[in-house]
Structure formats: C-alpha cells, structure tokens
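Shown here: the complex without one of its protein chains, the others still in place.
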Amino acid sequence: MRVHIAVQTDPFDSGAEIARLAASNHAIGGIASFIGVVRGHNRVGGREAEISTLTLEHYPGMTEKALARIVDSACERWPLQGVTVIHRVGELQLGEPIVLVLTASAHRQAAFEACEYIMDILKTEAPFWKKERLPDGSERWVDARETDSEAAARWLR
Amino acid sequence: MRVHIAVQTDPFDSGAEIARLAASNHAIGGIASFIGVVRGHNRVGGREAEISTLTLEHYPGMTEKALARIVDSACERWPLQGVTVIHRVGELQLGEPIVLVLTASAHRQAAFEACEYIMDILKTEAPFWKKERLPDGSERWVDARETDSEAAARWLR
Amino acid sequence: MIRVMYFARLRDQLGSPGEQIEAPPATLGALVDQLAARGDDWAEAFSGSVLMAVNQEMADRDTPLAEGDEVAFFPPVTGG
Partner (left out) sequence: MIRVMYFARLRDQLGSPGEQIEAPPATLGALVDQLAARGDDWAEAFSGSVLMAVNQEMADRDTPLAEGDEVAFFPPVTGG
C-alpha cells in the first residue's frame, strides 16, 4: 500500500506519478485520477469573468493532516493498493494543474469511487483557499460552492 | 472540443496526454482519467493464477469505429471539452498500461461520470480480446466478466 | 460474395481466421445456422456466446446480408 501526499509550490509530473504508482504493486489493475486545472473563467459575484492568475493559500501543518485523514478514510472504505494526493499552493497560471489525486485498485469501480470521494471531501475539508486575480488587476477570494457541500454530503448518506 | 482516439502497440505517455488536453481549452477545470494496467494475477478457471504476459488482439477498423461511437455518445450525455482514448494492442508485460481514458470538463462531476461511462461501455462493446500467458508457458483467453456487463447496463437504466 | 472473419477464441476453435462465402443466405441468422451445420467443432463454437458484426457494426440474427458485406463473429469482448 503506497500513500504519497504532498503540498508544494512546484508543478507535478502526472505521468511520472501514475507510472510510480502503477509499478508499486502487481495487484493494481486500474488507476483512477483527477487533475484540477486553473480555469480561464469563473462565476464572480453572479457573472462570468476572465481569470488571469489564481493564488492558493493554505494552513501549513493542518493541510497535510487533513489530507492524510481523508486518504485514510478512503482506504477504510475501498480496497486500494495505493493513493497519491498532490496539491499545489502559491500563484498558478491559467491552464496549470492545481491538484492530482490517484487511486489504484485491482478493479476500476473501487478506484473511481475512491477518487471521487477524496476530491469531494478535499473540496470541503482541506484548508486551502483560492484567490483570483482578474485582468484588470483586482483580486478576490473565491466563494465556496454549494454544489461542493452537496457532493461531500452524499458520502455520508 | 478535442477528441483523440488511438489504437496502438506503442506505450503512451499519460502525463503528456493530460498536459495536451489541459492546454487545449481554457474552459477545462478538471480532467478525470482511468489507466488500466496489466495485473500480476487473475482468476483463471475459478482459481487465482500468476500472469506473466498479456496479449491483446483486436478487430482493426471496427475498434476505431466502436471507440468513436462510445466517445460521441459520452459527448451527448455530458458537457465535455475534450476526450482522449488510447488503447494498446499486442503483447504487454506485467504492470504496463493497457488503456488510457481522459475526460475534460468545466466541473469534475461530469468528467468523472463520462470517464466511468466510456470505460464501462468500452469493456463490453469495443472488439478487444485478452489472452494471458502463465509462467508455465500455457496460454488462455480471458473470459468476459459478468460484473462488466452489469457496469455497462447501469447506464441504460 | 461476402467476407467472413473469426476472432480470438472463436478463431482458435474453428482453426480459421476467416473465409469468403460465395452465395450467402439472406440474413445473418441463416448464415450462422449454415456454419453451425458444418460439423461438431462448428456447432460447438456457435453454441456459446458469439457476438456478430456486419460491416463493423454490431448485428443480430435478423440483420440482412448483401453482396460485399464484411461479417465478423467473435466472443464477448475483454479489452480495457
């Protein structure tokens, strides 16, 4: 069981992370993944706006603990052979990857469900905050989304 | 909308494929993916057996058509900004990737669902067949799995 | 004339990757019956779960056959 969790300013190499996980255990039959990317537009105060950069702040120490707890609870729910969670912080440009979640299992259903679960809980429990800079130079904190709370709540039902 | 479908003997570079898709459209907020890997063991005639290599045969021409139709139907069901499907054929070693499915969308739920859908339908409709070689040199065709038919059927409900 | 192809386990069972059939019957179902009547190996091979395609689209027993068609028989697929 390989668990790799990192919070970093540097970009990550998705392909290398996938290869490392795939090679770690011969019981792995499938790896589900999610890569979150800085979108070029977002709903800001009820209207669509162009985004130029995104800055991610976090709570050092608690972030890593929160991610470890989320991964642990995924491992209790599904038969996983490995999990990778890498989350970037600092200033990111349009199109850059923000987060990588990889879940490896013998069968794909478990891998998919665990990957969705980790993303859903991460979105509501891991202490990261996004601030957007618009092309006119103004900045604003991104509001939490109701749909993220709903997505997380479905795992408690 | 970027669609890339390939059937090839060569390995693929998951990271490069993800980066290409992420860079193709600024509306992309997330990329879900699945990578199928050659597992080191499988249930053969009711018992677990070690596998040494896997050979994938396909029906050239029909394979590409079937994959294109599966991707089209995913694009009708979900708001996707891009889809990549790469499936390898020929002889593969333990731990090597077999298939890569990437689905890009503005929001993660659509990306996850479309990725699962494409894998489920591919597993029951795309004309690929696996033959396993065991360490003693014997070979046998892999049986279709009941759970794959059930996974595909849930999208018709 | 139509082209007939056999894939994977079915090809191994029949000992043939395919053939050409000069005067095919009107439907895919009638072709299956004709092939299965060739002998024990053929009857057994076609008694199991066999998928069928005409011109690279999935087909069933009612699918009509026409001159120049490409017909394929194969076991349930196991890719991915």
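Labels for the chains are A, B and C, by order of writing; each one numbers its residues from 1.
By our rule, contacts are C-beta pairs under 8 Å (C-beta built on N, C-alpha and C of every residue); 3 or more make two chains touch, one makes a residue touch a chain.
This one's a predicted model, so the numbers in the text were calculated from it and none came from an experiment.
For the chain that does not appear, the touching partners among the shown chains are A. When the full complex is taken into account, the listed residue touching the unshown chain is A:L56, out of A:I18, A:I31 or A:L56.
Only one residue in the set A:G15, A:G40, A:G95 or A:P127 touches the chain that does not appear here, and it is A:P127.
Within the full complex, the residue among A:I51, A:L80, A:V99 or A:C115 touching the omitted chain is A:V99.
Panel shows chain A; residues 36, 56-59, 61-62, 65-66, 87, 98-99, 119, 122-131, 141-145 of it touch the chain omitted from the view.
We adopt the following convention: only the chains that are shown with their structure count from here on.
In terms of their C-alpha centroids, the spacing between chain A and chain C amounts to 48 Å. Residue positions 36, 119 of chain B each touch two or more of the other chains. With touch defined as above, chain C holds no residue shared between interfaces to two or more other chains.
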